[in-house]
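Read through the structure below, which is laid out as structure tokens, and then see the notes.
All protein chains but one are shown in place.
Chain naming follows the written order as A and B, and within any one chain the residues start at number 1.
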Amino acid sequence: MTDEYVIETRGLTKVFGAKRAVDDLNLQVRRGSVFGFLGPNGAGKTTTIKMLLGLTKPTSGEARVLGLDVRERSVEVRRRVGVVAEDAPLYDHMTVAETLAFASRLAADWDDQRAAKYMDIFRLPMQARVRDLSRGMRGQLALILALTPEPELLILDEPTAGLDPVMRREFLSTVLDEVTARGGTVFMSSHVLAEVERVADTVGIINKGKLLMVKDMTELKETEKKVRVHFQVEPDPAIFQHPGIASVEGQGRRYIVTVTSDLEGVLERLRTVPHFVIDVVDLNLEEIFMQYTGGKSGVRIQ
Amino acid sequence: MFGFSSGLAWKELSEIRWKVIVSFLVLAVLGVSLVVLYGYISDLLLTVPLPEVFRDQITWQMADFSRYLYANWYSKNLYQVATVIALIMGMNAVAGEVSRKTISFLLSFPLSRGQMAWTKYLVGLLALWVVIVGATLILLGSAVVAGRTVDTPYLLAGLPASLAGAAFLYSLSFLFSVVTRDGVKALAASGIIALALAVPSWFGRLRELSVFTLMSSATTLVTGQVEWARTLVFLALSLVIYAAAAYKLQREDF
Partner (left out) sequence: MYFHIDASSGIPIYRQLVGQITQAITGGLLRPGDRLPSVRELARELTINPNTVARAYLELERDGLIEAARGSGTYVTATIPALSREERLHKGRELVRAFVSEVRRLGLEPRELLGLIKHELGGEEG
């Protein structure tokens, strides 16, 4: 294990009864990246995160966070990792001020001035009870608690669910500004593709517990294409035998070819057949996501 | 398994403070009323026709104020109320975090499961003991204020047994709080076990096994001697139950 990766899992698996919630997960998250962990609801995102934090024990396989074995060194992991868990759980009966005081006593490296700086950004009412906060404010408070100890790695589980677009932008901007800009790593699960598309530089897609793909976002957009072809004659089906071609739709002389790598090679091959049009279509993350998860899913596009 | 987190202890204290205040008030009121009612009760009881056995016992108890207080405090009011307080104090220790879904928040801090278990256990136990000791002191104080002469060492001799018994019941409730992850179920399960534990006290030879026999402590009532051996046995049992709870907590998925 090297210092290059802040999260590394090998064969990580969690079985609940008959269900393989996480199935042989091999994941590597590079230091300094913003990793978007995508998948429909129930795909295994939260279970993976809980295993990384030592809340849930892996059935088999191993996981290291900041080089530390999550089974043995989970307390040390949590000392150095900031977390905003799903739905930002907090103690409802506490006030905002009490919550900060509570966190200051439990967190590894608390700094009141830094906390105050974040309180200024979000302007939360100090004396309000947590139960009276809006969902957005709750998420912001949880983020303040996670950011104040200046973690090397920030793990966010569906951080912006239930936030309006303005709050979502503010939330993500703060994360990027406070973590990424000073060299930290962000690992965020989400099923809101648009936000991941905006901020992530690496994307992993998980479905039914299996990691289907991990790619650099730019590379993803540059290599995952659809090619529309209108041949002049019906081609030999062997023309589509190419490692870069993931799938072919259509028949006769019109086809849509999905390409996942070596676009130039594919184009060159298609051009050998007389054609009217060969046309490259860019795919956005949503389309790529559908590609991998089979289209039907609990994905919400916002 | 025995780590302690003062940060968590603060939170626990603030969450159980109302339980502590209310149970202390209930016990204190009971204690004061025992002192105040002494005259009335003895008159009342001696006018009612009773079987010979009870009559002798009551006459013996009533003859001495300290003995009267002991019999009605340790052997009756305190152990019954303390049982309920002990079960209530333990029921939500871990279950409360699960049902409020705050366990993942709590465990996002660098806090080991052992620290979580021991801190929660200890805070609840100490609160329970403070309530019992505090109410007993109120009882003694009010007797002094009422101008009675009390045999303080005799009246304090019942405390260790009560504290150990309460710790035992509290530990049971704490264990079920971990196992069931549900406060109400934990209360029900530990309540049923506590009732089942009362059964042996109805049969002569098995009496010694019952936690309630220890808490009501008839031996000390008569001799004035603390039953150290049985007290320590129940304290040790409490620790064993705690260890089981902590072991279970260590292996839970949240």
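We adopt the following convention: a contact is a pair of C-beta atoms (placed from the backbone, for glycine too) under 8 Å apart; a residue touches a chain by one contact, two chains touch by 3 or more.
Keep in mind it's a predicted model, so treat the numbers as computed, not measured.
Just so you know, the chain we are not showing touches A across the whole complex. Here the missing chain is touched by one residue of A:Ala108, A:Leu176 or A:Val273, and it is A:Leu176. The residue from A:Gly32, A:Gly162 or A:Gly265 that touches the chain not shown here is A:Gly32. Remark: the omitted chain is touched by one listed residue; of A:Lys117, A:Arg198, A:Arg253 or A:His275 this is A:Arg198.
Checked against the full complex, the candidates A:Arg73, A:Lys117, A:Lys208 or A:Lys221 give a single residue touching the omitted chain, namely A:Lys221. For subunit A, the list of residues touching the undisplayed chain reads 32-34, 169, 172-173, 176-177, 180-181, 193-194, 197-201, 217-218, 221-222, 225, 279-287.
Rule of thumb we're sticking to: only the chains that are shown with their structure count from here on.
Subunit A and subunit B have CA centres that are 50 Å apart.
Interface residues of subunit B facing subunit A in the complex, by the touch rule stated above, are 5-8, 10-11, 15, 100-105, 107-112, 251, 253-254.
Across the complex, subunit B is touched by residues 50, 53-57, 74-76, 78-79, 83, 85-87, 89-93, 102-103, 105-108, 142, 146 of subunit A.
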